[in-house]
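As structure tokens, the structure follows; a few thoughts come after it.
Other chains dropped; remaining ones untouched in position.
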Amino acid sequence: MAESIAWEIKSDYIHSLAQKGIRQDNRAMDEYRPIEVIPNYIPRALGSALVRLGATQVLAGVSMLVGQPYPDSPNAGVLMTGCELVPLASPTFEPGPPDENSIELARVVDRGIRESKAIDFEKLCITEGEEVWMVMLDLHVLDYDGNLFDAAELASTTALWNTRIPKYEDGQIIREEAKEKLPISEKPIECTFAKIGNTIMVDPALEEEKALDARVTFATTDKILCAGQKGGSGSFTREEIDYALDMAFKKGKELRKLVKVI
Amino acid sequence: MGMKSDIELIKDGKRLDGRGVNDLRPITIKAGVLERADGSCYVEWGGNKVLAAVYGPQECLPKHIASPHRAVLTYRYNMAPFSVEDRKRPGPDRRSIEISKISKEALERVVLLEKFPNTMIKVFVEILQADAGTRCAALTAASVALADAGIPMRDLVTACAAGKIGGEIVLDLGKKEDNFGEADVPVAILPHTKEIVLMQMDGQLTPEEYRKALDLSIDGCTKVYELQKKALRERYVEGVD
């Protein structure tokens, strides 16, 4: 992509603001944009949630299939997380197979959920070594205005907490009779920080993402860190990582309250 | 079409969901629902949830498909994996590609492409929840999104299907009617001239039944058009607030 002059000017502006401790939308450095969480946004899906984070919109949907377990965990269900950055959501998204950005997003969201041990995969075993439930978590980004990681993790956690398991009888999945809840216990939350110059700020909006030097995301449950991911061409000092880690636990507690279960 | 079942799809003129033969399902249309797109529209139509976005006119890429006489219009109909009961694998399948092609051709009739040579106008539609009739809901949404983007058009495009269930010609098939019914005729028209810009048919109809279905779907389009206008009016009012 040819670099746009407009983005460069905006990036310079955001850097100079950051130096003065200001964000373009006047948020505090540790302040999220307004968040709206709508569980069961797709009522016919087995689980779903829409998250609006500022103008960013991410829809997570859950399908349940029956498949074979992995040979090394014959009595455990499977989680697969996919992500489509559909071109409807941004002028920079292209149709086609997932690119490195959508793959990173899906994998970081997936790790947050998987490593939190939120889902009790053994309860998703139907017949050991033969049939298990496969939880297909699909992220559909509808409007991209920055910080997809946190919006997607929040949507995913909410969708999974609202997911019902279909009845399974004689090799047939009966979706109409989906009454049992997905066995889930933790609410992993991801918090992402941008480093712009020497300033660390939470929940980068689109312009901040374009201007950032480095990015770090932590997925936490109440007391446990379960995933981390650094991105961007810049670097963090040891102290900056420490700050972001503590803030991730603090903001995580706030965001966790938004995971509504219907 | 034509799957076997014991379900009685129509009884005493009433359909499974209580509609009469000439009734549309409930439809809500809202324009201007996305931040990044140049124009957008959200449509709920029965159980369908459809989001349309328009980008452009913009630089035509890849360049070799550009035309010095008119804008190139692209249309991408896509289903979210969770939009249907059996998870849809991501990426375009043959059905989506066919729907995209004929929907694009329908819109080419109304968009004043010749005003924007060498550019590209891109229409994207995402089916978030699929009932029956997604191609009509998608095209209806796309047309509003184009208007919302300020793209000059001869007219809106409005789409609606009619079909045959339990031996009768009815408007706007629902999911079970689509699965177990006898024929489906999705149609799109220009509301002002009643020109037909999209028409498909599958199933089994006598010529007379087909004509009746065609007339009925055109009637349906006229009703849908009112909702499109309303959505754009609301968007305009909201815009000047």
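Note that the chains are named A and B in the order they appear, and that numbering of residues resets to 1 at the start of each chain.
Assume a contact is a pair of C-beta atoms (placed from the backbone, for glycine too) under 8 Å apart; a residue touches a chain by one contact, two chains touch by 3 or more.
If you're wondering where the values come from, they're calculated on a predicted model, not measured in any experiment.
Whole-complex stoichiometry, in terms of the displayed chain labels, is A x3, B x3.
In the analysis below, only the chains that are shown with their structure count from here on.
Separating the CA-averaged centres of chain A and chain B is a span of 31 Å. Every residue of chain B that touches chain A in the complex is listed here, in rising order: 34-37, 47, 49, 51-53, 55, 58, 76, 78, 80-83, 85-87, 90-92, 122, 124-126, 128-129.
Interface residues of chain A, counted against chain B in their complex, comprise 41-45, 48, 55, 57, 59, 61-63, 65, 82, 84, 86-91, 95, 97-98, 136, 138, 140, 142-145, 175.
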